[in-house]
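Okay, handing you the structure first.
Here the complex is missing one protein chain, while the rest keep their positions.
Entry: subunit A
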């Protein structure tokens, strides 16, 4: 009887003893979106996350789309005795593969960060209008960008538009059509919200702007076979001559290159790009090297031979992607290219072929050929049939965009050529189910609503 009385007496006094202040190393979410500076820092956090480890999907390093899809296609050879790279190369992934799981995880982590920024902005009244618009635009762009890679790597994927874990923990795979619809809707909003120049970072092209949205939309329309819209969006970029031009082969991948539509800035204190770090060889390769078949595709007069490195080691000749020249060390002179003008020419060329406008198509293709020091295609090219013309576009895509963000892998898949081309170039035992990566087993274990892709 005295016990409850004593309790009441003794605890009445200092109820807040067990309430601790927010630790100095953390900032409450509501205060993050109380002013422009911290809200921008939350956005910067998303880019930093994307670039903070070579094993993340957007990094360009060992665990990135660039490297892993490069192995799945015929761009890279696996030189590692570790097994994961070999299974990507052999198109023999299993659902327990940890690199594959990390691809998935990091893409969704980026989406989660982007959604947190969107929700933070929604709840707050104190971020100024221009900053609010820009940050929301960037977040929407990144959400679309990640969904784009997910839908292309895995097929139908969960569509995640909020940070609500109660809903997201049991989300099922959405049909790719609705994923694309959401991507396009996000990009459309982003495009209107974002500026079309690079003044935000004093000319540095390190955040997606309205141009980047247009560039990604052009690619999506192309993938979705909406040729007119693809050409339209690409024209927007090609027409913006004051912002973009095809630069000399050697300066394409430098920081703030005039060809860049969006580059990610390296954040590691000891490196330039992760691409340079993994690709450039100064000894026999230990992880990846450029596929021999690809190296053979370049004519000797092609200036893009400068994008291929060669090294003799252990009595063998190895090739390596040499778009980025700096393997390690600072100062930073190269940024990681995400979107660039050359792709837009190739998108428009392909769209024009499908629209029957062969002359325009050849003109665009010739822009790429000329920059590479190749002969422009003459009038006889106009007489080529559609497939032949398309093939020459695809070939230029292969040569121009190799080892950048999985272009080759996606091109092979969307043109239905993965099986025939890959069995030819790297003698793998091809199974058609390999066009889609497996949903990581750990995800399915935690979310019973997810269904595995066939073949795994």
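Note that a residue touches a chain if its C-beta (ideal position, glycine included) is under 8 Å from a C-beta of that chain, and two chains touch if they have at least 3 such contacts; residues count from 1.
Assume contacts and distances are computed from a predicted model.
K.L.:
If you had to name the missing chain as UniProt does, which of "UspA domain-containing protein", "Glycine cleavage system H protein", "ABC transporter ATP-binding protein" or "TonB-linked outer membrane protein, SusC/RagA family" would it be?
P.N.:
"TonB-linked outer membrane protein, SusC/RagA family"
K.L.:
Using the touch definition up top, pick the residue from A:109, A:245 or A:414 that touches the left-out chain.
P.N.:
A:109
K.L.:
If I consider the whole complex, including the chain that's not displayed, which of A:32, A:215, A:261 or A:418 touches that chain?
P.N.:
A:32
K.L.:
Looking at A:52, A:196, A:305 or A:333, which makes contact with the chain not pictured?
P.N.:
Candidates A:52, A:196, A:305 or A:333; residue touching the omitted chain: A:52.
K.L.:
Among A:226, A:243 or A:443, which residue is in contact with the omitted chain in the full complex?
P.N.:
Only one listed residue reaches the unshown chain, and that is A:443.
K.L.:
Footprint of the hidden chain on subunit A, which residues?
P.N.:
Listed in rising order, the touching residues are 3, 6-7, 10-11, 17-30, 32, 38, 40-49, 51-52, 79-83, 86-87, 90, 92-94, 96, 101, 104-105, 108-109, 111-113, 115-116, 158, 160, 163, 165, 168-171, 201, 204, 206, 265, 267-270, 282-284, 286, 313-314, 328, 330, 429, 431, 440-448, 450, 452, 455-456.
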